[in-house]
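Here the complex is missing one protein chain, while the rest keep their positions.
Order as written gives the chain letters A and B; numbering starts at 1 within each chain.
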Amino acid sequence: MSITAETAKEHANDPAVLCCRAEEGITIQASNLEDPAIFDDLVDSGLLDLEGALTIEQVLGATLTKTCDSLCPLTADVVEGAKAAAAPEKAAEEAAEPAPAVPAAPQAAVGPGQVLRIHIGEGKDIDIELPVGLANISAPTPAGVPGVIPALAADTEVQETNEEKIVRTLTRKHYKITEVKRGPETKIEGTTLYIREGIEKECVDSQELVFDLKIDIITPEDYHTYSETIMDVQPIACKEGEDEVGSGTTRVLDGVIMMVTGTDANGVQIGEFGSSEGYLDENIMWNRPGAPDKGEIFIKTQVTIKEGTNMERPGPLAAHTATDHITQEIREALKELENDSLVVDTETFDQVRRPGKKKVVIVKEIMGQGAMHDNLILPVEPVGVLGAKPNVDLGNVPVCVSPLEVLDGCIHALTCIGPASKEMSRHYWREPLVLEALHDPEVDLCGVIFVGSPQINSEKFYVSKRVGMMVEMMDVDGAFVTTEGFGNNHIDFASHHEQIGMRGIPVVGMSFCAVQGALVVGNKYMTNMVDNNKSESGIENEVLACNTLCHEDAIRALAMLKNAMAGEEVKTAERKWNPNVKGTNVELISNVTGKPIELAKNEQSLPMSQKRKEKYD
Amino acid sequence: MENLQFLLRQHVGAPCEPVVKAGDRVEKGTLIAVPAGLGANIFSSIYGSVQSVLEDRIVIAPDEEQKEEFVPIHEGSWLEMVKEAGVVGMGGAGFPTGVKLGTDLKGGFILVNAVECEPGLYHNIRQIEDNIEMTLKGVKYCMEISNAGKAIFAIKSKNEKAVEVLRKAVRDEENISIHLLPDIYPMGEERAVVRETLGKLLDPTQLPSAADSIVINVETVLRVAEAIDFRKPCFSKNMTVVGKLKGGNEPHVYMDVPVGISVGDLIERAGGIDGVYGEIIMGGPFTGKAVGKDAPVTKTTGGIIVTIDLPDLHGAPVGLLVCACGGDEARMRDVCEKMHGNVVSVARCKQAVEMKNGTLKCENPGNCPGQAQKCLQFKKDGSEYVIMGNCSDCSNTVMGSAPKMNLKVFHQTDHVMRTINHPLYRRLKVSKQVEQLPEGK
Partner (left out) sequence: MKELKYGDKIIRMEGVIIEVHDGCAGIDLKGRLGYLKVPMRMLITDYPLAVGQEVAWNMSFVEQLGPEVNDKYVSNLDTYNRNQKEMRKTNAENKEAEE
């Protein structure tokens, strides 16, 4: 449809196409041109070939030399007086130019309190904005205010509020494990972990629905082993003394993880869709926040639950609880270690509040439709079961937690379907966005909100409205909304954006979208999006944690939110998923920050199944 | 002759209130209903007796013998006489002419609408050819009443004979000129006439007075002259009856048809329907509505068209492109239903703006705003066919995209065009520009 002069300006560098028949001799105006927004559809339908078309900027005001019909791209041979083609190169130059300015002469170029704005003009780009001279950015230009006293007051106040405040601290003591063996009792000796023989029976007996449980110890040499669907990957950790999850000291075993797998008694996978059953080394995206790291030992349980309960809520929960029986015994052994001689590393996480900086909150949408679509919130031990409340039982309402609670395993995730996008329990333990935001001196991360994603739309809107209210009360300057799901999860995901956005708070969304998870709904607040996809073809594949939120995504989201909070707009996305957009953006961020960003690998890095002789065994 | 029916609402505004009752004798020119609010007097067009007064109409049984004489209206100022005669816009809009001419144009323009844009209609052009004298007189009355400085006839250049007659008539008229229009639809829309003749595009909510002008239909002008010169009340209508009639599809032009006569009577007068037919349309192919044979002629009825049968889509999914230039959505759905199509998608042209009273007006009549996106919508919604009601220019645009998307295109007027051997509205082959007469003479 014909466009306005305004739209023409926005799309100055897009191809010019007549929307309707136009007669020879007319002066080309915006109202003669078709809206570039529908070009993709038109090209798809074979209606349009943009080959050789001049840009809108070029043709405006020029004369049409031949009567042309609708959807005719305006090329040089039918237009007289077109402006010279200078535009296409512009975007790239714009992007390239400001970058070197940062190291060159920051002091001379920009004064304290000012910001360097970098605007990138192509595709689904991010606008990057960096404070230069971090000290004084929040000082509201006191010098220019007439009257000496208020200026002074403002000055002192600024200094006070700019001080960082440590709310609480979490210490992680790391214990190295190099070998896992079975033995008469569960204990840790040096770097060897012993698991009591016969513990399996107790696990089975503890859960009515569990018929059988096998423990496999998978060392790197055994990675090429067939496994049933991976239902979760968990760190093995315990609290020290009376400490609670989210503060104090946590002991964690390095080099070993718990892995829950299983089927029902008839051999049907638990959560049988898009299962990642198969050879472990082909189905795990190593080193994702939620996945095992290459080289780690897996304590893998294979739980058999009562037939037909694989899709009912109690089934997956029983499998997890039975596995936790083993983990709990390891935790006890870990707690008993008397001295710190086995500690190989100590990490300290400070929960820092930065008054005066832009206050942000992270809203994480988690599964809540039931069965394996569930999460246990706030167990007594990190990623434990005891003491935790299933998020479905909580009615999926938003629950506020501190960033340190997230990093200390406050979520025990039931993970059966969508293995590539689902966040494992371990994911939260290493949640990249929480870590990035917590460590970023330019933002004040006030907390994390978990909100379940119920099945029925009315319930989705119910919980979403609570999110809106909660965020409103926090008086934040910006919010992240992440989801580990797609499909109907995107309905509440969109609603969260709306509820937060309508309160005037900029939002950045993060989700697996690409091709298969393309958003099913949208609203005017969903302008800033980061796609978590890593897979080659943009689909939810069967590779564990492939499409989950990674460090590179966290960096992009953070840069995007900072810009949104500074009032910069993000360019409209291309209509079709284009993985290059991300590549360009990451490169640009890296250029500006001076830190290289290594992109996470995808499933293409995993061994291909050429030599598959085992199957004929 | 059957009973005649006088609808109480033949014009813009509220229905009139009857001033006769069952059993009353009426003569030709007897006042039978008066306006309640905005409206115009309604007169009997025959001698006879009132059969019944219903909620929406007065039914009059005609006498066997009918005389030519009529009851004249009172003498008065010209404007008063136009008002009393109950003259309304005869082009179809039905706005009370007495109210329209009451505007002081302060030297502005009377734009005489002789465009007769709906294909198949001929009575306006015939009037110019046959009765230019009275028509010109009416124009001068209108100019005088509304204090206009100039008058411009808007007429399509294809009507060569009428244009010749006009040129001769206005040759020595200092303040009257002719503006020629191309043969595309719609040129007769009020704001299109203003835009073409005066070069001013009005908003859909603006009246021509915003451009210091009044647009008045050429037949209305004639009725004004009759009211003033002959003291004749407005009770007759010029009409074209055309279509699938015995004796062929040539148009039958009738002057001074008595208002109130039934469609069926008129069709019989024109020879009667020839076999199986599709619809009887009252009005033009674009903006007319399907009616039954007993529907009465009103002061705004311009045409009666009997069409051939409509094609059968056997329940295929159809997208409707509704536009201000053609039928409203109800009419489009009516046509689709008669074609046994299944409406799966409805789109409205970007330029069709809904007025307060629910009717659609085009922001820039006859100049397309692009339709590709609408076609994409139809495709997306699973349509196989498109039925459009668009103007020449928009139809052309639809043809630029729909067929390439494998959408088969029908125009709302197709069955009419086939009936009267008029080209279908598809591709636009003529220019929107026409060469004007030297100095409009």
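In this text, a residue touches a chain if its C-beta (ideal position, glycine included) is under 8 Å from a C-beta of that chain, and two chains touch if they have at least 3 such contacts.
Owing to the predicted nature of the structure, the values given are computational and were not obtained by experimental measurement.
> Thinking of the whole complex, not just what is shown, which of A:Thr192, A:Thr346, A:Gln455 or A:Asn580 touches the missing chain?
Going through A:Thr192, A:Thr346, A:Gln455 or A:Asn580 one by one, A:Gln455 is the residue touching the chain not shown.
> Of A:Ala371, A:Val476, A:Leu544 or A:Val581, which one is in contact with the hidden chain?
Per the contact definition at the top, the residue touching the missing chain is A:Ala371.
> Please pick, from A:Lys83, A:Lys176, A:Arg196 or A:Arg313, the residue that touches the omitted chain in the full complex.
Answer from the full complex: A:Arg313 touches the omitted chain.
> Among A:Phe39, A:Trp286 or A:Phe486, exactly one should touch the missing chain; which is it?
Checking the options A:Phe39, A:Trp286 or A:Phe486, the one contacting the hidden chain is A:Phe486.
> Given the contact definition stated above, which residue among A:Glu282, A:Asp350, A:Glu436 or A:Glu472 touches the chain not shown here?
With A:Glu282, A:Asp350, A:Glu436 or A:Glu472 as choices, the missing chain is touched by A:Glu282.
> Touching the absent chain: which residues on chain A qualify?
Here the touching residues of chain A are 44, 211, 226, 228, 263, 265-269, 271, 273, 277-279, 282, 304, 307, 311-313, 316, 367, 369-373, 416-418, 453, 455-458, 485-489, 491, 515, 520, 536-538, 608-610, 612, 614-615.
The criterion applied here is as follows: only the chains that are shown with their structure count from here on.
> Distance from the CA centroid of chain A to that of chain B, rounded to the nearest Å?
Between these chains, centre-to-centre, one finds 63 Å.
> Looking at the complex, which residues from chain A come into contact with chain B?
Contact set of chain A toward chain B: 1-2, 19-21, 23, 31, 34-35, 38, 41-42, 45-47, 67, 69-71.
> So in the complex, which bits of chain B are touching chain A?
350, 367-374, 376, 379, 393-394, 396-397, 400-401, 404-405, 428, 431-433
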